[in-house]
Every structure is written in structure tokens, then in C-alpha cells.
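If you scroll down you'll find the structure; I have some questions about it.
Note that one protein chain is taken out, while the other chains of the complex remain in position.
== subunit A ==
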Amino acid sequence: MGVGFIAGVLGGLLFAHAAYSTIQYRGMLKIMEEEFSGPPTNVVIELLLGFVLCMVAGLAVPGKFHSILPDSEENRVVSLPSNLDFMIFNHRGRLSPFDPELKLKT
């Protein structure tokens, strides 16, 4: 959690820095009166690095992944819910009465 979060913050800072460098670079191009041919290498590297860091953060921070395999421990269905809507009460429990001292106090 902590590591992922720090990676995300770093990635965001890198993106911000890349944006700042791009603006500066454009200003410099205007002064030198040159044509724009492509972004400078340091901006490209920063963008790639920021992308990777943000992706790591996005995968690590929100939590654990759930299994999608039908036979994994989380998903394996071991029993169906008892059909309580169709529950009927005439079973052998009638013959063994339940703890007679239990009472609801009102």
C-alpha cells in the first residue's frame, strides 16, 4: 500500500515536471525561432517513467484482485442456500423441544 502510493505520487510529480519542461521548451523554440520537430528526450523519458509508476500505483493501491476461476477457493460453490422461502415447520424438531428456559423479555 505505502510503496504503491509513493510510486503514484512520484509518477504524478514526473508528469507535472514533464508538462513544465514542455512549456519551457516551447518558449525556448519561440525565442530561437525554430520549427517544432519533436518533444525533447528528457520529456519523453519522464512521461514513460511516470506512466509506469502510475500504472504500478493503480494496480497496487486499490486492493487485492479477486479470482475469476470458478474452482478457486473464493468462487467455489460448496452449497446452495437453503430455500427459506419454502421452509416448512413440520419436522422432527417438534419432538425435541428447545431449551424451555429461553424467553424473550419485553
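Structural remarks
In this text, contacts are C-beta pairs under 8 Å (C-beta built on N, C-alpha and C of every residue); 3 or more make two chains touch, one makes a residue touch a chain; residues count from 1.
Quick note on the criterion: contacts and distances are computed from a predicted model.
The protein name that UniProt records for the chain not on display, among "F-ATPase gamma subunit", "Trafficking protein particle complex subunit", "ER membrane protein complex subunit 2" or "E2 ubiquitin-conjugating enzyme", is "ER membrane protein complex subunit 2".
Contact with the chain not shown here comes from a single listed residue; of A:G2, A:G38, A:G63 or A:P97, that residue is A:P97. One chain is missing from the display, and on subunit A it is touched by residues 69-90, 93-94, 97-99, 102-106.
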